[in-house]
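Let me begin by handing over the structure; questions about it come next.
A single protein chain has been removed from this complex, and every other one stays in its place.
Showing chain A:
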Amino acid sequence: MTGGVSRSGPLPDGTVDVAVVGGGVVGAAVARELAGREHDGRALSVALVEARPDVGDGTSKANTAILHTGFDATPGTLESRLVRRGYELLGGYAERAGIPVERTGALLVAWTGEELAALPALADKAVKNGYRQCEIVGADEVYGLVPALGPGALGGLTVPGESIICPWTTTLAFATEALARGAGVLLNTRVEGVQRDGGEETVLLTNRGPLRARWVVNAAGLGSDAVDRLFGHERFTVTPRRGELLVFDKMARPLANRIVLPVPSSRGKGVLISPTIYGNVMLGPTAEDLRDRADTSTSEEGFAFLVDKGLALMPELLKEEVTASYAGLRAATEHGDYQVHLDGAERYLVLGGIRSTGLTSSMALAEHAAGLLAEAGLVTSVRDELPEPPRMPNIGEAFPRPYMCDDLIAGDPAYGTVVCFCERVTAGEIRDALASPLPPADIDGLRRRTRAMMGRCQGFFCGAEVGRRLAPVPDSVEESR
């Protein structure tokens, strides 16, 4: 089987060494990792199989985008270990691949006596999770760090290592590097059935026909339990836990220069305020269990709840315009930890139930997966002569973008032609995204690659122009600068 991106038509013939089901951040990380390995002196052939028209189009695109230190994980869990390890791995990789990361740090704020009393235990827990930089601070210091906080903060805990990262670029970088390493990315390909013929191969039955694989890794996120059942297991059930978020105008960014966390409760991490890597401020998420695994709609109740919270946490924030709202679905299960199970005999591994930390732990999960597959007999080593990691286009606000770069514009006027004004996206960047190894399938995909149309006007000025560039009108005589 050959590599490359395929969105339609019959699937390639032949058998791949590993099929990774699910092109979220976890699956993409696994595909990247395995495509860089060899077995018996031969490079592994890998296919990343994704039901949607793009990678990173599920939960991986709709989260709070924090690179977690893991300070508040449950000590001793697999999640705690992999978040800690993933934090280091992804932090380092981000630098090499040009994934924007800002080391903002976080401040956990106590608003009640009970929360204040919980801080020492949290600091201890952080140490148990291997994180030693937390410090308890008084109310004065809390307001010194985040002056815009509403009244009533009693104290806080600093977590200097918590950082923000671009979740979209992360998944794209993994998938792009997997491609460069020879993997195939099969989009619009949904796994609907599994055939085991008793031999060494598994046949994945998809809407685009069968795909034969020697090993299968299930990283299907919200669908990981369903795929697990196709392999005959009854181990866990995913309950989509919706998290709604409001994103505020860039004008709000000076209000929140670090992540403001609530004291976690049994219901989850609670509502936070965070700067985003694109220069905005985010408020959320909610936590609400749903039935429908595809329901990423937002709700009146969710908005009302967030507005209430926001008014208490940071009244000034609510005076700014909301430029986006969205909902992500956490793949929560009845268990307290990631659902990672290896079936050596079946040559099958599931990485499921990766609820609320999977962006951070993605690379560690991939490393862990390689280790588990080795236990089951797929012993691999990292190939020599791997291509360099891709250099991803920067869409982070804290780093130079093409519209600011004289030398880039001098070499190519398209980088000086601003198309999306609010986000300052140039014609050059849109053109590059369309010509990239993994081009977008629609406006949303273009947005995740360039930020086009994700700004305050939502297309009032540029919507028509961006649309035209995405799908050029055949009889258009305009130059495509």
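Everything that follows uses one rule, which is that contacts are C-beta pairs under 8 Å (C-beta built on N, C-alpha and C of every residue); 3 or more make two chains touch, one makes a residue touch a chain; residues count from 1.
The rule is simple: contacts and distances are computed from a predicted model.
Participant: Quick one: find the hidden chain's UniProt protein name among "FAD-binding protein", "ABC transporter permease", "Sulfurtransferase TusA family protein" or "Deferrochelatase/peroxidase EfeB".
Facilitator: Result for the unshown chain: "FAD-binding protein".
Participant: Give the residue, chosen from A:112, A:195, A:265 or A:297, that touches the chain omitted from the document.
Facilitator: Looking across A:112, A:195, A:265 or A:297, the contact with the absent chain belongs to A:297.
Participant: From the list A:75, A:160, A:264 or A:467, pick the residue that touches the absent chain.
Facilitator: A:467
Participant: Who touches the missing chain here, A:16, A:414 or A:452?
Facilitator: Of the listed residues, the one touching the omitted chain is A:414.
Participant: State which residues belonging to chain A touch the missing partner chain.
Facilitator: Residues 246, 251, 294, 296-300, 302-303, 319, 321-326, 403-404, 406, 409-410, 413-414, 416-418, 421, 424, 443, 456-461, 463-465, 467-468, 473, 481 of chain A touch the chain absent from view.
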